[in-house]
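For this view, one protein chain was removed and the others were kept in their places.
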Amino acid sequence: MSRIIGENLNHIPWQDKPEGYNAPVWRYSHNPIIKRDAIPSSNSIFNSAVIPFEDGFAGVFRCDSKSVSMDIFAGFSKDGVNWEINHEPIVFQGDEEVIKREYRYDPRVCKIGDRYYISWCNGYHGPTIGLAYTFDFQTFHQIENAFLPYNRNGVLFPRKIGDNYAMVSRPSDTGHTPFGDIFYSESPDLTFWGKHRYVMGTIDGDASAWQSKKIGPGPIPIETDKGWLLIYHGVINTCNGFVYRMGCALLDIDQPWKVKARSRNYILGPETLYECVGDVPNVTFPCAALTDAATGRIAIYYGCADTVTGLAFTTVDELLDYMEKYPLEG
Amino acid sequence: MSRIIGENLNHIPWQDKPEGYNAPVWRYSHNPIIKRDAIPSSNSIFNSAVIPFEDGFAGVFRCDSKSVSMDIFAGFSKDGVNWEINHEPIVFQGDEEVIKREYRYDPRVCKIGDRYYISWCNGYHGPTIGLAYTFDFQTFHQIENAFLPYNRNGVLFPRKIGDNYAMVSRPSDTGHTPFGDIFYSESPDLTFWGKHRYVMGTIDGDASAWQSKKIGPGPIPIETDKGWLLIYHGVINTCNGFVYRMGCALLDIDQPWKVKARSRNYILGPETLYECVGDVPNVTFPCAALTDAATGRIAIYYGCADTVTGLAFTTVDELLDYMEKYPLEG
Amino acid sequence: MSRIIGENLNHIPWQDKPEGYNAPVWRYSHNPIIKRDAIPSSNSIFNSAVIPFEDGFAGVFRCDSKSVSMDIFAGFSKDGVNWEINHEPIVFQGDEEVIKREYRYDPRVCKIGDRYYISWCNGYHGPTIGLAYTFDFQTFHQIENAFLPYNRNGVLFPRKIGDNYAMVSRPSDTGHTPFGDIFYSESPDLTFWGKHRYVMGTIDGDASAWQSKKIGPGPIPIETDKGWLLIYHGVINTCNGFVYRMGCALLDIDQPWKVKARSRNYILGPETLYECVGDVPNVTFPCAALTDAATGRIAIYYGCADTVTGLAFTTVDELLDYMEKYPLEG
Amino acid sequence: MSRIIGENLNHIPWQDKPEGYNAPVWRYSHNPIIKRDAIPSSNSIFNSAVIPFEDGFAGVFRCDSKSVSMDIFAGFSKDGVNWEINHEPIVFQGDEEVIKREYRYDPRVCKIGDRYYISWCNGYHGPTIGLAYTFDFQTFHQIENAFLPYNRNGVLFPRKIGDNYAMVSRPSDTGHTPFGDIFYSESPDLTFWGKHRYVMGTIDGDASAWQSKKIGPGPIPIETDKGWLLIYHGVINTCNGFVYRMGCALLDIDQPWKVKARSRNYILGPETLYECVGDVPNVTFPCAALTDAATGRIAIYYGCADTVTGLAFTTVDELLDYMEKYPLEG
Amino acid sequence: MSRIIGENLNHIPWQDKPEGYNAPVWRYSHNPIIKRDAIPSSNSIFNSAVIPFEDGFAGVFRCDSKSVSMDIFAGFSKDGVNWEINHEPIVFQGDEEVIKREYRYDPRVCKIGDRYYISWCNGYHGPTIGLAYTFDFQTFHQIENAFLPYNRNGVLFPRKIGDNYAMVSRPSDTGHTPFGDIFYSESPDLTFWGKHRYVMGTIDGDASAWQSKKIGPGPIPIETDKGWLLIYHGVINTCNGFVYRMGCALLDIDQPWKVKARSRNYILGPETLYECVGDVPNVTFPCAALTDAATGRIAIYYGCADTVTGLAFTTVDELLDYMEKYPLEG
Partner (left out) sequence: MSRIIGENLNHIPWQDKPEGYNAPVWRYSHNPIIKRDAIPSSNSIFNSAVIPFEDGFAGVFRCDSKSVSMDIFAGFSKDGVNWEINHEPIVFQGDEEVIKREYRYDPRVCKIGDRYYISWCNGYHGPTIGLAYTFDFQTFHQIENAFLPYNRNGVLFPRKIGDNYAMVSRPSDTGHTPFGDIFYSESPDLTFWGKHRYVMGTIDGDASAWQSKKIGPGPIPIETDKGWLLIYHGVINTCNGFVYRMGCALLDIDQPWKVKARSRNYILGPETLYECVGDVPNVTFPCAALTDAATGRIAIYYGCADTVTGLAFTTVDELLDYMEKYPLEG
């Protein structure tokens, strides 16, 4: 038995595991929870992040517009399932050069101390990691981009590691990147970043081919008594394109670039019509997880086919047991 | 309020816009109107053109055979929805060298004066623009190919511009062309073509990414009191392939290579199963539009997933307003 | 009227051709017969082979695991429709160097004399043709790989041709091979192979474009009084990926590298959701055929979208007539 | 013995064929005749055209600048070997839209009637064929681009064919085109072009692999009593890039799209350091030929390694005999 | 007249500009100064950096071994022309994880305060920017990699900008990167880096095509009274590969991400045999520049064809005048 280190969240969205279901993550029965046209201007809403806020939840949503322009929008929910998403994208305060918008997508939200930090893929002469904070999801303060281009999927840790802030990310190129490993970086001040360490990469050969093309971090790492539980995405390249699935890993609590366990099996992959059919077929892409320390429950929010947003459930024990049962051997 | 300059067509296929639907083009509720196996030999029927003819409608249909050979077939309908398509492809009269068939696809039909002109992508040592005319959709006279290879989507204007016939087209390469802009050309006699002018091209960056990879003209331009209304296709390149959507533009009435307005937002894109799933997933490709000057109604015929044929509705005001509301800024 | 040369199989799975259906191969009405999760560890089960065994049927199944590792599993059925597949992959006996497993996929099963031979795509520093035999589907003896890498789809003939064993195969490269022709090879002893002959290749141009990118042999060739009936797969490359369909050919009975007839039209292609949607959309890939000499019935087992397994029916007369009606001209 | 139909040019640059040399075209012994830095601004001077003019010669030269901007420059010579090239590029008169300069390269010069016509690869939203005329090589009048993009190597015939002007060209794509055939087009007025005919293309397989990747016309066709003598370039794709060589063909005098003979062997290829080493290694690219009807002598001007300009010699009999001796079959 | 801000270096290697030479940079007459086999183990020595040291010069050299393994070696010279290079590569002190060697190449050397800093392309699960310092070119202390992969050409400024260390670099991908812009970054401590700013990128179109594919910083920026003088490399993609040339730019002295001037023309490109022929043809790649404040002289060390090392000369006035004479317009 393992334990989530964090707050209780007794109103976490939840459904019990279906009878006879033999995988560690199960879908919400009314998926997708957010349709492609949930706001008037949207072509698609997916790869989005949510977090407990006040007595309910807040979120930052990737809404591609009907011009297929990518931006991020705040939204609110009482129950984590039914969402009201703003009709206008987030406007950031900050340095004039930094807040210039090229495009914004794939947000994550992380509470550190008294602030909610947003990280996202930010266009600055190429994709890099944008950073901002808010206290209220009304006013957002953008700070320096964390890294040089080209990077995607910058995911903050929910507390400092030693004296420094910490982030995992996936360095990329300028296009539909055909490679991708996960790296760890630290910062004393969220402005200057360094002490970069390799965490883990793709798996060659047949042992775990679902993650043979690229991998990247998903939701904010979940602190447990066994280490940081990282849910991530992995990609295989078929003759008809990429398939994005989810896996998980357990990182050392003090030196998170050291991998203690990693799933050989994916934990969720495209199987339903809303995951297999859409603007980009065959994508399940996790960007957020709610957790309840009291029960070990985890609710995963994930983009489906780059078109809609799904919800899935698991527990910390399900994931840790699954990694133990199907370990990825060196 | 704007006005279509043309004939009335009181039997235009039509359904009113559904309640609460917030896009400018809406689908026929019984789509697809033509199934993939509508004739015995067909693998798929899509990217086809129709026109008012006698007291009903005639059309030229792309029917890929069960050997996946591409050819064009005449067909007839009383109501524009239920079609009888010939079981044998069109046989052309004309110069022996010119009528040699390599392949034929993506036809358009345009009435100029007393004749119905067919233009299509014609294999002549590479794809180029084939041209023919008929008076009766029984006998077809093929004339010279308009251009050198490599070209696709040659679309005639329904009357002369100044003293010359006019055509827009999309120069291409020999394969799955990864680029594509729209050009305008003139001809005094439909044999010799020149005075080529650039009309418009793809949009870089994030502003209108659905048309960032290639664009090409769709139905015969619709004459309005504001200019030529051009419905066209635009393509984005995702990591899992191309997505084809529709947009529209308004061209100067006398100098149609000058763009007066252009939609930043797409007006229709793949969302239904029959548009997202098929031989080529995620394609909506318009090739014809019926118009009724009396009401401003427009019925768009479009290929779905390179497999079946769909029908969608709009009005001239819907499109012009939408361009005005969501303008593409230079 | 033509005749299958072989045994009767009165319990062959069967449904009559639906009324009004105008193609030579028709689907089983309860497809897919094997779901992706038919065994606990499987991500997908497809591209598999079956054969009459004892009073029912045995098979060798490609089950990709939830780590997307590819291996082959034995299975058994009373009726050819409902299958019990082992939960553990086949373990081979044999030379230590040869039985080392990199990956195994796309098996075929062929009875020659008293033995059931398994051939499959076997990873040995690249894909090549693995070979093994069993008497009982319990113990499997692996022998030498037939060829140097890189090869896929090695398919044995069910008896010697002249004094030698015979195999057709599709030489490949190391990736998602963009080419592919069918070759014939002989062996005196199933260890040393030679006398390689070209059988047939892709078709350029428009005449039969469904087989323009690559082709490869499918089920064990069916001996008939007209020659060897070979069901094979053919691939076209669209702008959104490969589409795999089935065709058939008739090979000379004594010199099987000589093609007597070949289908211009495909005989089955992806049309249903389970064929068009899945890990690799738009794949129908035949790996086995049961035959009943008494009636000429043929039951084809084929992989669907690299995800599930389908069953389809035809007869030797349907296929021979179809080739005659739609011949591929040189 | 064959005969050039044209004017005498007794001051044609000339050297006799070296003793023992067994190829049909031989290099000038002081090559290159134009160095890369022959004008102050030039990075390279190559792929250029010359013509008899007044009592000497005039030419239009491709001079890439030290910013590697491509433009064309007029130049003059008494002897055809020593050239004075203007230090400023040609400035064209004409329609404002047409004379806008994107880039200009690979000029040809052709005298028809009282005018010298220049054709070149002209950037107009992609490469196409620019056209202009001059009487004096001082003032240049640009007319309409001949074709839609994408095209390169537009080469005029030196007189009308029937009632029309005639041109051969090589349709292309937007980049380093990996294909290329030669087509023929006609125009009544040099503004509108049509009656496009395929002339000849690349040669598959081993028979003439130097022209297996692309071919394109070179100098103005030379009228002879046997037909039009066309010198062209052919390209092979090696693992280390393209190699450009020269060949020749004989076209029907009245229907120049009909090929009467064509060289299986190249007539000149990169062998010397100045042809093999430079900005683009391994290029010999002919753009002009001077001819002397009295003697049958031909002086070929060709670009070397996209860096300097070379001169080579042959005769009409050398070329026609060589084609006859080494004919391209089938 | 402009002035270098820095130390005098009266023994800077030097030759006066040749008579009649019309470019701003001229080659040393005895180039290459370092041959490919200058040390016993070397396949090639190029892309190397030198700096005044004690009464002569020290350097760090990229010596690819005869196994084509890439490493960096210290070397010494009295005159800057004749070099003694160590036979063993540099061994670094430092954190165990950081000093692990995958590969090392393309070093730069920069004196800041009392230390000589080395930066280079360092293999750490992909190319990134390695950093180390030495006092004596005997003992080298490696510190943290500056950035996440993938990056090349990290070039330090020779003093702090404001309160921070500063570096320009060229983010890359994992292979023969087909893109490349120059970015600026700051660090308070040489461990953590941030405040990344875009400096300048490639030039589309024809205006300055030699730098149309990628650009990257070369030697340590030279401080002048007009701003930072940055010599950089620019690359064009021809049909036969990349050509690497040199250009220069003038950056704002306090905000070096602001470009005050930039050369439209290259200042040196491959022309000689040792630049055009070698392991990678057509490369001139500058990595170091010696400067003499007293005279404004600059001696540039550059790699030639990835095989040998060349030396070239210019002055600060030559470069500033050349940029002014041939400005790159917006």
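The first chain written gets the first letter, and so on, giving A, B, C, D and E; residue counts start at 1 in each chain.
Please note the rule applied: contacts are C-beta pairs under 8 Å (C-beta built on N, C-alpha and C of every residue); 3 or more make two chains touch, one makes a residue touch a chain.
These numbers come from a predicted model, not from an experiment.
Shown chains touched by the hidden chain across the complete assembly: C, D, E. Here one chain is not drawn; of C:87, C:115 or C:197, the residue touching it is C:197. Listed residues D:158, D:256 or D:269: the one in touch with the omitted chain is D:269. Screening C:14, C:61, C:103 or C:147 for touch with the missing chain picks out C:147. Of the listed residues C:55, C:97, C:114 or C:204, the one in contact with the hidden chain in the full complex is C:97.
Shown as candidates are D:241, D:256 or D:310; the residue that touches the absent chain is D:241.
Although one chain is not shown, part of chain E still touches it, namely residues 36-37, 40, 43, 65-70, 102-103, 123, 176, 240-242, 273, 277-283, 306. Interface residues of chain D facing the missing partner chain: 22-23, 205-210, 212, 236-241, 243, 264-266, 269-271, 273, 276-277, 281-282, 326.
Against the chain not displayed here, chain C makes contact via residues 97, 124-126, 128, 144-151, 169, 171, 173-174, 177, 179, 181, 183, 185-189, 191-198, 201.
Simple rule for what comes next: only the chains that are shown with their structure count from here on.
Shared contacts of chain A and chain C, meaning chains that touch the two of them, come down to B. Removal of chain B from consideration leaves all other chains as one piece through touching.
Set against one another, A-E and A-B show the most C-beta pairs in contact at A-E.
Look at the contact of chain B with chain C and you find different residues on each copy: under half of the numbers used there are shared. The most distant chain from chain D is A, comparing centres defined as mean Cα coordinates. Distance between chain centres (mean CA atoms), chain A to chain B: 41 Å.
Centre-to-centre, using mean CA coordinates, chain A is 59 Å away from chain D. Of all residues in chain C, those that touch two or more other chains are 240-241, 273, 277, 281-282.
If you sketch which chains touch which, the pattern fits none of the simple shapes: not an open path, not a single ring, not a star, and not all-to-all.
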